[in-house]
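Every protein chain of the complex appears in place save one, which is left out.
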Amino acid sequence: MGSEALIVFFLAGVILVAGANFISNLISHKSDNPQKREPYESGMPTIGPTWVQFKVGFYLFAILFLIFDVEIAFLVPWAVVYQEVGTVALVEIIIFLFILGLGLAYAWKKGALKWK
Amino acid sequence: METATINNNFKSEEYFINMGPQHPATHGVLRLLLTIDGEIIKKVEPDLGYIHRSIEKMCERDSYQQIVHLTDRMDYLSSHINNEAVCLAVENALELEVPERVKVIRTIIDELTRISSHTLWWGVMGMDVGALTSYFYGFRDREMINDIFEETCGARLTMNYNIPGGLMQDIHPNFVKRVKEFIAHFKTKLPEYDKLLTGNIIFQKRTKGVGVLSKEDAIAYGASGPVARGSGYSCDVRKHHPYSALDKVSFNEALHTEGDSYARYLVRIQEMWESVSIIEQLIDNIPEGDFKVATNAVIKLPKGEYYQKVETARGELGVYIISTGGKNPHRMKFRSPGLSNLSLLNHITVGGKIGDLVATMATIDIVVPDIDR
Partner (left out) sequence: MYSSLIITNNIHSWVLSLMPAAVTGITEMMMIAMIYLTVFAVLGLFLVLMERKVAAWFQLRIGPNRVGFFGMFQTIADALKLLSKELTGTDKADKFLYNLAPYFLIISSLMALAVFPFSENLQAFDINIGIFFLIAISSIGVIGVLLGGWSSNNKFALIGAMRSGVQTISYELSVGLSLLTMILLTGSLQLSEIIEVQKSGWLIVQGHIPAVIAFMIYMISGTAETNRAPFDMVEAESELGAGFHTEYSGMKFAYFFLAEFINMFIIAAIGTTVFFGGWLSPFGITESIPWLGVFWFLLKAFALVFLMMWFRWTFPRLRVDQLLTLEWKYLLPINLFNIVLMAIIVWLNFTIQF
């Protein structure tokens, strides 16, 4: 079908969500009042600011994810041509994964993998 | 009504969450104010009083037979044992000797109530840590007990079967047969409980080492029941101050020393086994006799102070009566097990994570009406 299928499916998704929102707006019954517009916290009013700061631990995991995702992106072409290339590919991947494993071990040792 | 003291000097990463009266994990209408830093809990403050019904004040204007009705609603999962506490206090004050039959039946129904409360606890514990199916299994077994109670006592939960002097009515002819069927059925189900939760590695990782309570702290905070026995403090009232037919049966007290949530869990499972054994010892030889002793229509306790303690499923319940000779008590106070157990919560959860808080609260097993009365 070619890559125009992507655009068609994208539009189909947008139509689905927008359409359902529209229908819901039409047939739902509206009774808005100020109490309904407050954020939910087990029935009591909130105390303190709501937009709290992100913890640093999330950034650490995100960076680690980035590194390993790039590694996966490098592994994909290797996996596809592995059977044709033969022994060289095997040796090469052992070296590659060993270096990456060292990186993971370093992060582990330094405590970056602890969720504080 | 702002009863919470908000720390105005908490650092900028800490924030303040209200695990409020409407919450599925707090086993009743309990409000917990949590100060959290990321995932670590810094402070837990329970806020009580949402279900206060002035039971103790109402006792001052009711007669002793009417007071028994009120105690059902305190810890509704061990309602029979609560009733028995008041009846025993009154009978000891009047120096009434109840027939053997009454004592044995009271103990059997006590232990059935304890099993019923613990199966509900087990179901809810599984649900709190995430194994949603255990809830249904616990309730399935509890239904059988409720049916037995309905046939004999007339109600499933707030049984009100005891009166000062004995029982309200004799047991139903089917009672013995049904209890035996239940025991046979339940003994095949307890190993199932073990397979589903106790042996599960995820469950063990959620509860081992979580909410550790040392024995000295348990004694200092006045903990009782399975909470204290999980830390190695031997405090079972049934062993140390036996009442009703408990001196005629032999059973072991469930004790574990680690003090973490897993130990408390194991204590309750073992208590279920012990209750089954007590019922088995008693069910075949219920002595014949009267089911009550006659008392005056209007009971007046002689002047003085009387105390009676019993072991409910939550811990030690104490009934303290001050009587000035009239037909209502001058003051009646209930020493509730839940209140002392809840006071530990801040101590054992600080420094842990939010997920641990839920698991710990499930093993402390409070029933909030018991605390608020």
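The first chain written gets the first letter, and so on, giving A and B; residue counts start at 1 in each chain.
Here is the rule we use: a residue touches a chain if its C-beta (ideal position, glycine included) is under 8 Å from a C-beta of that chain, and two chains touch if they have at least 3 such contacts.
Keep in mind that what you see is a predicted model, and the values were worked out from it rather than measured.
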{"item": "Of B:R140, B:H185, B:H240 or B:K303, the residue in touch with the unshown chain", "value": "B:R140"}
{"item": "Residue touching the undisplayed chain, where the options are B:D75, B:E91 or B:D128", "value": "B:D128"}
{"item": "Candidate in contact with the missing chain, chosen from B:N200, B:S214 or B:N328", "value": "B:N200"}
{"item": "Absent chain, residues of chain B that touch it", "value": "15, 17, 19, 24-25, 39, 126-133, 135-137, 140, 196-197, 200, 202-203, 205-206, 353-356, 358"}
{"item": "Where the unshown chain meets chain A, residue by residue", "value": "1, 3-6, 8-14, 16-17, 20-21, 23-25, 27-32, 36-42, 46, 50-52, 54-55, 58, 61-62, 64-65, 68-69, 72, 75-76, 79-84, 86-87, 89-90, 93-94, 97, 100-101, 104, 108, 113-115"}
